[in-house]
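Removed: one protein chain of the complex. Kept in place: all other protein chains.
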Amino acid sequence: MKTLVQLVTFNNETKLGFLLASVFVVAGIVVGLGGSRVLPYNPIEQNVGPPLSAPSPAHVFGTDLLGRDVFSRIASATPNDLMVAFVVTSFSFLMGLILGAIAGYSGGLLDEMLMRSTDVMFAIPSLVLAMSIAVALGAGLVQMMYALIVIWWPPYARLARGETLRVVNYSFVEAAKASGLGTGRILLKHVFPNIMTQMVAYATIDIGSVVIVYAGLSYLGLSVRPPAAEWGAMVSAYQDYLVSAPWLPLFPALFIGLLVVAFSLLGDGIRDAVESASIG
Amino acid sequence: MARATAPGKHALVDVVDLSIVYESRLGNVLALDSVSLSIEPNKLIGIVGESGCGKTTLGLSVIGLLPTPPARHVRGDILYKGTDLVGLDKESMRLYRGTEIAMVFQEPMTSLNPVHKIGKQIEEAIRVRESRREKPSASFQRSGVPTRRARLEHPRSRSDLRKEVIDALDRVRIPDPGIVANRYPFELSGGMRQRVMIAMALAQKPSLLIADEPTTAVDVTTQAQILKLMKNLMDEVKTSILLITHDLALAAQVADRVAVMYGGQVVEEADVFELFSEPLHPYTQGLLACIPYGSKHEAKLKPIEGTVLDLRSLPPGCKFAPRCPRAMDKCLDKKFPLVAVKGSHKVACYLDS
Partner (left out) sequence: MHATLIPEERHPLLEVANLRTYLPVTGSASIPLLTKQEYVKAVDGVSLRVERGETVAVVGESGCGKTTLARSILGLVRGANISGSIKIEGQEQITKGRRPKDRFKTVQMVFQDPDSSLDPTMKINDTVTEPLVGLTNLSKQKRDKKVVEALRAVGLGEEFSNRLPRQLSGGQKQRVSIARAMVTGPKLMVLDEPTSALDASVQAQILNLLIDLQQKFKLSYLIITHNVAVAEYLSDRTYVMYAGKVVEHGPTKTVITRPTHPYTITLIASAPMPNPRKRSILDIEVAGEVPSALNPPSGCRFHPRCAYAENKCELGEPVLQALTSQHYAACHFVSKTTKNYPLEESRESI
């Protein structure tokens, strides 16, 4: 626990990142659980204010073409982005961790199989693949997550494999074998804890990337269906209004950016903390 | 500031009262504490000590490769042929490094550039030497400032240069030098790489070769070959060698003089025969008693009590006192400076004053 606190307060950037990320997470949870009740306006209710009105005390971020409150829409979309980010990252992390560690530890055929499959995955342009899968499955949040997980796990697997290879060379692994431990226990008790720091450091930076890619895909309309709100989709729908009603595309874009920055800062900081701890 | 040597003194290098501090966020560490040492021409002096005693810092200081942050020079001089190296600017110090003082490190793989062939790297060393036809010490004495001559006046022909590379490799007894010169460092074994390092260092015809644990990473038979090589080369090239090692027995085999270091200080310095027949400092005695010799049935080893010194929390007085079997009360208060007690046999201990 103490180390977790140390990790997230490593330096000023990390603290800022952690703060921002926490705000988002809390907001996401609140909105996710509370729904439109916690929001000033119902995000899909039209004409709660004059359409295309600029930000004002009544509508902090203005209103859109159909008179919906932009702030409520942005807030209601928060759980989406967060959920996608966390779910995709965690599933990819887990898949990659297990596959990579087993491949790295066993070597031989299993390793070859993993390496070739990740090679194939890397050869295919990932976004195109994700889009194809999303289109095939139909638009929607869950479908989007499936599609992203498919393209997201290979780097984790490679990282896990590489780290496992490094760890396996240490004689404490041999000592564990000489202590009669089986492969499963060795993986769980020795390999995973030792590769975890690098993997987590990578994952925290990676979360930001998921957000960007997801925003891009939802910009293409592959995610939630209207009238539900979604940041990327909002940017896409209102890009033509950049000059006439800039609040419409800019606020969603801003929030995308903030979320990515939050996770990037946090991730960078965690990685630095981890590196300096292993040197010191 | 340059300091003239005392008349009649012939030392090649005179380290005088040198103190170096390492500064870090976690505190300051006195890596060298008033170290004084002389290196005679064409002699091999062994600096012996365990990890953390400051021997590497000493070596790096002499050749001017100490990273100056975090290291900081507190006090003292390093006189090389009469010139104080401490005050020199980086440029001038660099002139000495290419031509007068050379260094060989422990890990030959990291000292050799992996993407250049061996021959090319030795050529480079020769070119460095050639580009400064005049040794900095000579020009210094003349004008008070080391000068760098203009570029090569008589560029060497490629075949000349090549021949000298082959000669250099041959001198370190590398078989098939022509073939080896065309190889890359990763193609050679550790022992061969170390010889190449020595060849490169000697190509500069230095007056002083500093060798920091040059054989720690190689096998014991290769170690014997390399040390023998170094001794032979001392005869041929008339260079002095400062050999840094943790292995006291190794020093016994090759050194003319030995200095034992502990906690950043020289605790004993003597001619090699005297040091081993009559070690005076309790640490030296302890170190000798630690070397396994003979079977356990004959004589059990007597390890030195206590644990290795933590340089961040130094005791007042003699640094070895907490572990010394013969410590007296006054040892804990004040430390005794290094003085000659018998001829050139120097000790830093109350017991022998």
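Side notes on the structure shown:
Chains: A and B, in written order; residue numbering restarts at 1 for each.
The criterion applied here is as follows: a residue touches a chain if its C-beta (ideal position, glycine included) is under 8 Å from a C-beta of that chain, and two chains touch if they have at least 3 such contacts.
Small disclaimer: the values here were computed from a predicted structure and weren't measured.
Contact with the omitted chain, checked across A:Met83, A:Ala176 or A:Leu250, is made by A:Ala176.
When the whole complex is considered, the residue among B:Pro67, B:Pro114, B:Pro303 or B:Gly343 that touches the unshown chain is B:Pro303.
Although one chain is not shown, part of chain B still touches it, namely residues 50-51, 175, 189, 191-192, 219-225, 227-228, 231, 246-250, 252-255, 272-273, 276, 286-296, 300-304, 307-308. Residues of chain A in touch with the missing chain: 107-108, 169-172, 174-181, 185, 189-190, 193-194.
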